[in-house]
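Of the protein chains in this complex, one is absent; all others appear in place.
Here is subunit A:
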Amino acid sequence: MGSPVTGAEGTPLAAASSTSPGLRPPTRRSTELFMLAFAATLVTGALILVEANQEQELSLQILWLGLAYLGLLTVAHLAVRKWAPYADPVIMPCVALLNGLGLVMIHRIDLAMADVKLPGNQVWSPAAPKQVLWTAIALALFCIVLKVLSDHRTLARYGYTAGLLGLVALVLPGVLPSFIAPEINGAKIWLSFGAFSIQPGEFAKILLMVFFAAFLVSKRDLFTIAGRRVVGLDLPRARDLGPLIAAWAVGVSIMVLQKDLGSSLLFFGIVLVLLYVATERAAWVVLGVMMFCVGAVVAWKLFGHVQIRVQNWLDPFADPTGTGYQIVQSLFGLGTGGLFGAGLGGGRPDQIPEANTDFITAVIGEELGFVGLAAVLLIYTVFAMRGLRTALSVRDTFGKLLGGGLAFAVAFQIFIVVGGVTKLIPMTGITAPFLSKGGSSLLANYILVALLLRISDAARAPKTTPKPRPQQPAIADQFTVMVERPK
């Protein structure tokens, strides 16, 4: 998998250069710039296709959207060049491409919805300009994080603070009264302040990852102590199960309080992966999955909305105009798109509910076909794999855990949302990172990218004070692991 790549150009390179000062490793910033330009070209092409297919005049608004996008890319690139010069050169272009494609699709859905008669003579307010604004704010935040956080290990010190904040953010909308935390589309995950609303859960995801990474790094010895051995599995001691049970409880409470199955699943998955990576023991995963299954069955027994989701997953055509409407329309869109799609601007996104948020990948599947959807999935895969590579090559365990967790979070989120939209798993309703409309999601995910780039910069940058070492192990991180493993 990733190992030959890592060996070829990752850690050994940085390590080798550190032994010979004066010969700095390449930063690959020009590669990034080149790929960013490529992404910008693709996005511009997509925008022009949408306009052509929708027979829109090339209006000033388009110019504004395009220029804004290019300007934001430039700023992001310059920020990375200045504050994280050795960061992975592929991550930013992936994000730029996804974000750009998302903007194009949101604009495209605006065009489609402008013709639709909304109930009560409402007028569709275009979401694209707002999303551009959110992108700008998100990128500003991205720059701030890169600038302020010069070393990701600083975060480890604020682990408990982050955990507390994350927990509060996660539970807040569920417990607050509905005038400030309204239930929208059956989920109580928003905090609403007039026209402005945020989803604190998106930020909680990152805060809790920081907490878990920090917590596990400091306490991992505890979790590696085996309890009993059952059918080839070293089960942890019962008293060490605390964090897992806590995570499970939080996951279940999200599900119950907020009716947000997707976030619950996402959150629980991330905790399991972090536990597994920290302890290197599959037993945690097996236990966790079992607990999840129990929780899921109980939830299914108890809650009507869970039953509806499962039923619509098993047979959406049982009630195609009622509860199964969303998934049925999504499948129709995907099926009509077929292998090569209806063409950008040629689909019917107005037929799919929540087209610009949860179902944006269905619209991409309709207009760009399987080929387009696969391309998008592969961009996410590349992004996640580069994130994972960052985790593999960084030297400190906190960075490894956090990097791995962040990369997995994106991949898992995509799995949940695309799996739901394509009827692989029950529909849960979360957003596709960078693609979907939504300020909170963009802000949180750009912070995620900033953290990944920060860790990546740390992994690839030459040591500032190279210490002469007699013997450098071939792969630096293995050394760390061997020392820490209790024998």
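Methods note: contacts are C-beta pairs under 8 Å (C-beta built on N, C-alpha and C of every residue); 3 or more make two chains touch, one makes a residue touch a chain; residues count from 1.
As a working rule, contacts and distances are computed from a predicted model.
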Q | Name per UniProt, for the chain absent here [options: "Transcriptional regulatory protein", "Uracil phosphoribosyltransferase", "Thiazole synthase" or "Cell elongation-specific peptidoglycan D,D-transpeptidase"] | A | "Cell elongation-specific peptidoglycan D,D-transpeptidase"
Q.
Of the residues A:128, A:181, A:306 or A:328, I need the one that contacts the missing chain.
A. A:328
Q: Pick out which of A:197, A:311 or A:351 touches the chain that's been left out of the picture.
A: A:351
Q | Candidates A:283, A:391, A:427 or A:442 - the one touching the absent chain | A | A:391
Q. Touching the left-out chain: which of A:78, A:116 or A:302?
A. A:116
Q: Among A:163, A:251, A:288 or A:369, choose the residue that contacts the chain missing from this document, as touch is defined above.
A: A:369
Q) Where does subunit A touch the missing chain, residue by residue? A) 1-3, 112, 115-117, 273, 276-278, 280, 320-321, 328, 331-339, 347-348, 350-351, 365, 369-370, 373-374, 377-378, 380-381, 384-385, 388, 391-392, 397, 400-401, 404, 407-408, 411-412, 414-415, 418-419, 422-424, 477-478, 480-481
